[in-house]
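With one protein chain held back, the other chains of the complex are shown just where they sit.
In this document, chain identifiers A and B correspond to the written order of the chains, with residue numbering beginning at 1 in each.
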Amino acid sequence: MAMTQHKIVFSGPPGAGKTTAIAMLSDIPPVVTDVRNTDAGLGKELTTVGLDFGQADLGNGQCVRLFGTPGQLRFDFMWRIIATDALGLVILIDNTRPDPLDDFATYLDAYADLLPTINCAVGIGRTGECPLPTVDQFSSLLAERGLAFPVLPVDVRRREDVLMLVDTVLIQAEMRT
Amino acid sequence: MSGEATTVSHVKRKLRLHLRNLSDHDLAKVNAFLRIGRERLQCDWSVVFDGEFDVLMLGLEEPGAVLGMTGGSPLATLCVADAGTGRNDAVESLARPLQYEALLDALSALENRFAAAPALHAVPRAFPPDARFRLLRWPSADLLQGDRDRQRLASFLLTRLVGLDELARLSHVDKPQCAEFLALLSTTGTLDVVAAVPEAPLASTAQANHPELDANHFASIRHGLGLTWR
Partner (left out) sequence: MTSLSTLTTTLLQPARQTAQALFAEVDGARAVVIATADGFDLAHAGHQSIDPARLAAMVSSVSALGDAASRETGIGTPRYLVIESSDGRLVVRCMQVQEQALVAVVLTDKSVTLGFVLSHLSKAEQLMNAA
């Protein structure tokens, strides 16, 4: 029986929790393309250079494919490739990075032509450690661009937080049918 | 929503204050000041030590330091540091030794900031009977208060115009609760309200990305992911 597949993409800067978020939902061990990081400024041992892939089997011949993009800007060509024909896009931000709003703007620029019509949610991580910028400041950045998406503080180590992001994507998709 | 006469009753909003890294002396002071200042404060403040909270009160040992912590998405953070150690202008600060007036002023300032969402038990604005709604921007964290129902309702209002009945049906949130939320949103200037034209197609500027998907599909996707909502 042909399987109905849906695709949800997790994007965002390095360390924002894309791989973790996918692992929270995937029924299979996620495929990862992590290699040793040579960028001393990144502060991570490994970095994703291809994509992350997971899959949630919904039963009834349906599944949701979960893709994670590489975080670093030099892989921006992968962002568009992976996001093509996605049911939804989740942008994860790490609020402890030096300039989270600038990070966010980078991804808004990269996906600029997709965003008016794609179902999208934004997860801001580690707001407990770094309360600034506020979640509302991210919403304001969207509003300046004429966009409105859910912006939620999340901990991607909590499955219910990741599910909430996905739910808001599904809600937007449902409203477009 | 039918334009009936409405009464608005105000109930003191409850706010939860989470204290972390404070000495026993400071803890005792905060509790005492809250007790004494109860009548002066607009909201009903309670001290919590775990679980969800609205405002974090954090003791700092070094100027400008912010301790790492797990969990919690506070609406605001108050830092407590020794007097003269320098102020972290990025975060509201209180100097030690904690003073009653300073604490009450800080909490009052937060209450004024949060004042967009007083507790209401009725709709303050009468909408047309067939009104349809759409959000122009994502609501503030103050208004959403981390409430899952409100977050979901706001998501339903993002992509196209939707009426109250449809909103309640799709979200599985009680109609009065939907109405209350719409009323709150209407006070923020971010809600587009349109009176529907009878027999006109529902206005929508969104494109259907996946025309093969229908309500049953989304229900089964949610069920498969373990997204149980009511």
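Here is the rule we use: a contact is a pair of C-beta atoms (placed from the backbone, for glycine too) under 8 Å apart; a residue touches a chain by one contact, two chains touch by 3 or more.
Predicted, not measured: the structure shown is a model, and the values here were computed from it.
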- Message: Under the definition given at the start, what are the shown partners of the omitted chain?
- Response: A
- Residues belonging to chain A that touch the chain removed from view: 31-41, 47, 49-51, 70, 72, 74-75, 77-78
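By our rule, only the chains that are shown with their structure count from here on.
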- Just give me the whole-number Å value for how far the CA centre of chain A lies from that of chain B. 24
- Note on the structure: Within the complex, chain B is touched by chain A residues 4, 6, 25, 56-60, 62, 64, 87, 117-119, 127-132, 134-136, 139-140, 142-143, 148-153, 155, 163-164, 166-168, 170-177
- Query: What residues of chain B sit close enough to touch chain A in their complex?
  - Reply: 56, 66-74, 76-77, 90-91, 135-142, 146, 148, 151-152, 154-156, 158-160, 162, 170, 204, 206-211, 213-215, 217-218, 220-227, 229
